[in-house]
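All protein chains but one are shown at their positions in the complex.
Chain nomenclature is as follows: A and B, assigned in order of appearance, with residue numbering initiated at 1 for each chain independently.
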Amino acid sequence: MIPLSSYLIVGAILFVLGMIGFLTRRNMILMFLCAEMMLQGVAINLVAFARHHGNLHGQVFTLFIITVAACEAALALALILMLYRTKKSLDVSLWQELREPGQEAILDLDEPVPELPREEPLPHLTPSGIAPPQKREDSYV
Amino acid sequence: MSDPATLLWLVPAFPLAACIITAFLGPVLLRKQSHWPTILGAACSFGCSLLLLISLHGITDFHPQFHTNALTWFAIDNFEVHFGLQADALTAVMLVAVTFCGTMIAIFSSWYMHNEDGYPRFFAIMSLFLFSMTGLVLANNFIVLYAFWEGVGLCSYLLIGFWFTKPSAAAAARKAFLVTRLGDAGMILGIMLLWLHSADGTNFKRSLDLNEILLRAHSSPYVTTACLLLLCGAVGKSAQFPLHVWLPDAMEGPTPVSALIHAATMVTAGVYLVARCSPLFVLSPVAQLVVAIIGGFTALLAAAIALTQYDLKRVLAYSTMSQLGFMFLALGAGLRDGNLIVLAASAAIFHLFTHAFFKALLFLSAGSVMVSMGHVIDMRRFSGLRKVLPTTHWTFLCGAVALAGLPIFSGFWSKDLIMDAVMEAGESTSPYRAIYLILLVSALITAAMTAFYTFRAYYLTFHGEEKIPPEAFHHAGEGHSEVAHPAHAHGEMEHPKNFEQSMAQKLPLIVLAICALFIGLASVSLWHIVAFLGRSTAFHVDKPERHTNWLMMGLSTVGALAGLVLATWMYYWRPGTANEVAARVPKLYEWSLYRFRFDELYGYLIIGPLNVWAQICRFFDAIVDGIVDLVGLSPRLLARFLQLIQNGLVQFYALVTIVFVTAFMAILVIWFGR
Partner (left out) sequence: MGDVLQFLAHWNLLLPLVLAAVGIWLLLPRPRNRAIVWGALCALAALILAGVFWVRWENAVSPEVVLFYAFSGMAILGGVALIAQKNPARAAVSFAVVVVNVCGLFLLQAAPFLMAASIIIYAGAIIVTFLFVLMLAQQQGFSSADDRSREPFLASFAGFVLLGSFLFVLDRTFPDPKHFSEFLDHLELAAQQRTVTEIKATLGDKDEVLNRLQREVRRYRGTEEGIKLQQGLDDLTAEWNARDPSEKEFQNALATIVDAGRKIEERNGRGNVPAANVAALGRTLFSDYLLAVELGGTLLLVATIGAIAIAHRRMERPA
């Protein structure tokens, strides 16, 4: 028999982890997923309370959370797509225009990212069934 | 229509409707036809007023009076202010004069103003003025009266400053507004005082209802104070000494405005107020004496100034002040002595009534001259216009004889009545009767001066060598260019054009001229106006008897004729005499010409110290401002640091939020969770 408090602890841990992720990760999609994880923590709480009190209200709340999360997902996706179209990047730090006038933008100048070793490019193969391109002087035209 | 209460509502409703229509449709739809709503509104209002007057006249009741149902305007605790209208003889006479003059002047304005920008604005404000003025007269309650009182003041301000781009007009408008405001401050204090004492120490609900207050007025120390405070307002509005300085400057407004507001109607509001409150004033002989002295002195002073002015409109303005002074003198003479109250107040209102017609006429004639002469108003620059402006000449003459008080013409009857009242005051048992006798003498002299300056203006303008200023040809005439008539400037001319073409110009002049000549006689003989006015609710005495004072009639006739003859001698038979006389008493002449230097005096006494005080305040304000700025600066310095956290990063904002929420929760847990 697991008492209520244990579930609440798990919920709190998930909530806090999601919060830390939301604060630190800069990819907008990851930020969103972290927010969803916070919701998961809350959902655990609610379901545990439903069990504790012996009624279904907590579960119904969770259902509504899922509903709202779905709406949120739709809108967030749309927004992220639009933001991506403008800046060609998912980095949330590129959006700093709403700072105080005269304030310097915050740039990542402290630690340059080390160059990843370039992967060997895959060879481009001629698609099967089509004649390979020929040089101009060899053409029959 | 048959219900008189409906009429009461209709009288102000027509001008209000005209105002709204003109204000909204004027600039977009009516444009140059904007005068129609005003003219029709004023005419309908006049029709209603006339019906009202006739039905009031038909009532044989001792106090004929109509009421409307009162609407509650606002209520504070159990103090309720009602908005209701009432009409009695006094009101009806005022209404007829106001709306009739309003109609005539509106017609005249459609000619006078036809080339002006802001044509719809002019008529909208004019309708608003008529609405306010009729409302003022009909108000049954001091607060409502005060509201309309301020309404007419506002319209006056707007119309004096009609040409607001002209600095002198703007300054004149401001001056008029501020000076009358000075009086109004006294008036509202008087109203409050009346309200405070209207409870009578019993459990009467305090109210500001005119009738209630006037009916329950009783002699007590506050009455004199309240009367004098109310008089402040009246003096300001009616341009009496010492608040008279605004009226001459108000002539900066368009001439129809001067005719309507600053001669015929608005300035008489003060007279109306005092007449309406005469049951109060009667309780305080001191207040009555003050009224009489102010009136008599203003009449004399204004007449003396008018003697030497060269500006035609200024002459008329001072004459207005002088005539208003006569009315105040009459009101002041209304002692609690037999029928004297009735006689005095009726005389004042009767004079107000006749004065409205002939003064409006004189102003309109002056306006006609002015427009024809290309907005030149200095009498030294034109003369001998009787051939050029025949209609105007005749109508001005009609106005002049009426104003001068020559026998059988309007002014004669009313002025005679005033003299009569003052004389009776002098013969009464009042302790101040000697003063009244002095005032009577001064009034007789003033009457002679009135005749003199009126005819001086008449002769200077319409007689003598024909002289037309050059402005007349490029301002007034359309199709007459400056180049086309070089000869006119040299004075050798056949009459270059007909200056009097428009019916809108001539009709009001002629109608008003007829009224000016005969309204006095008609009122006295056919209509028994004095008896009618005596039945007004304001005066609680028995039926007054009409008596004729042949001595006063003779004296005032002699005075008027003397003035007339003197003017004729100095300006018609022997032109040039005037200059000799002026040269003989240069000091006196100069003082009169410079209006006894009241403007300068006020400048030194009031404006100068105020300016010094303002400078001191400004210096003090600079210090306070500095401190305030310092207070304002410190958040800015603080913000210089705090704005560092406004870096536009979403995550940083979230971090700050969470850090503080966490800190808050941690503190909560640590302090309260034990």
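Quick note on the criterion: a contact is a pair of C-beta atoms (placed from the backbone, for glycine too) under 8 Å apart; a residue touches a chain by one contact, two chains touch by 3 or more.
Owing to the predicted nature of the structure, the values given are computational and were not obtained by experimental measurement.
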Residue-wise, where is chain B in contact with the chain that is not depicted?
-> 649, 651-652, 655, 658-659, 661-663, 665-666, 668-669, 673
Since one chain isn't shown, list which residues of chain A touch it in the complete complex.
-> 1-10, 12-14, 16-21, 23-27, 29-30, 32-34, 36-37, 40, 43-44, 47-48, 50-57, 59-60, 62-64, 66-75, 77-82, 84-85, 89-93, 108, 111-114
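To be clear about the criterion, only the chains that are shown with their structure count from here on.
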So, what's the distance in Å between the C-alpha centres of chain B and chain A?
-> 79
Note: in the complex, chain A contacts chain B through residues 19, 22-24, 26, 31, 92-93, 95-100, 103, 105-106
In their shared complex, chain A is touched by residues of chain B numbered 643-644, 646-651, 654-655, 658
